[in-house]
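Showing subunit A:
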Amino acid sequence: MIGPQELAFLGQGLMWTLALTAIGFTGGILFGFLVALARVSPIRWISALAAGWIALFQGTPLLMQLFVVYFGLPLLGLAPPAWGAVAVALTAHASAFLGEIWRGAIQAVPKGQSEAAHALGLDYRARMRDVILPQAMRLSLPATIGFLVQLLKGTSLAAIVGFIELTRAGQIVSNQTFRPLLVFGIVGLVYFALCWPLSLWGRRIESRLAAATAR
Partner candidate 1 sequence: MVQLDFGVVLERWPELAWGTLGTIWLALAGMTLALVIGIAGVAVLRGKSRIGHAIVRTFVEVIRNTPFLVQIFFIFFALPLAGIRLNPTATAILALGLNGGAYAVEIIRGGVDAIPQGQTEAGLALGLRPSEVFRFIIIKPALRSIYPSLVSQFIMLTLTTSIATSISAYELTSVAQRIDGDTFRTFEVYFTITVIYLGISWLMMLMFAAIARRAFAYPTR
Partner candidate 2 sequence: MAGTDDILIRMEQVEKYYGEFHALRNVNLHVRRGEKIVLCGPSGSGKSTLIRCINHLEPIRSGRIVVDGTELTDNPQAIDTIRREVGMVFQQFNLFPHMTVLENCMLAPMRVRKVSRADAEATARKFLDRVRIGNQAEKYPAQLSGGQQQRVAIARALCMEPIAMLFDEPTSALDPEMVKEVLDTMIGLANDGMTMICVTHEMGFARQVADRVIFMADGQIVEENEPEAFFRNPRHERTRAFLGEILAHH
C-alpha cells in the first residue's frame, strides 16, 4: 500500500522537481535574455551565433541535452553534483527557448516605436531598455508562462539519468508497492495541480492582451 512513508518520499521528489524548475527558469531568464539580445543584435556574427544556439536546442531532444551535459561536464574536469549537472542542462535549454520567445516578442513591437525612439535621439541601450523591452515583456508573458509549464514537465526527464525528482520517486515507489497506476496517477495529479493553474493564468493574460490589441 501507499503509506505515509511512500508519500513522504514522493514529497521529497516534488521538492526537487520544484527546485530544478526554479533554478532552470531563473537561469533561463538570465541567459535567455542575453540570447534574445544577441539574436536581435545588428552585429551579424553575434546574431548568427545566437541563432545556432537556439536551433541546437530546438532541434535535439531535451533528454539528449541532459545526457550530454550530465556526462560531458566530468570530461571537462568538472564534477558538479547530479542536481548541478541537471540544472546546467535545464538552464541552457531554457535560455534557448526563452531567447527565441523574447526574440519574437522584441520583433513584434511595432517598428514605429523604434523609429520614434530613434527620432528622439535615444541610443541603442535606451531604445531597448526604455521603449522596446517593456513592451516586448508584456507581449511575451503568455508564451513565457507556457514555457515555464514545459520546463516543469521537462524536469521529469532527470528521472531517466537517475536523478530522484518526482517522477523517479514515483518509479521507485511503484516498483516497491506494485501499484503503478495508483502511483503514477498520484504523480500525474501533482504535476497537473502545479501546471494547470499556470496554464490558466497564461491563457487569461493572453486573452486580456488580445482584447487590448483588438481595441
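Note that a residue touches a chain if its C-beta (ideal position, glycine included) is under 8 Å from a C-beta of that chain, and two chains touch if they have at least 3 such contacts; residues count from 1.
Selection criteria: all candidates are chains of the complex that A comes from, given by their letters.
Here the structure is a predicted model, which means the values were calculated and not measured.
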Selected partner (touches subunit A in the complex), from 1 or 2: 1
Contact footprint of candidate 1 on subunit A as seen in their complex: 56, 58-65, 67-68, 71-72, 75, 77, 149, 153-154, 156-157, 159-160, 167, 170-171, 174, 180-181, 184-185, 187-188, 191-192, 195-196, 199
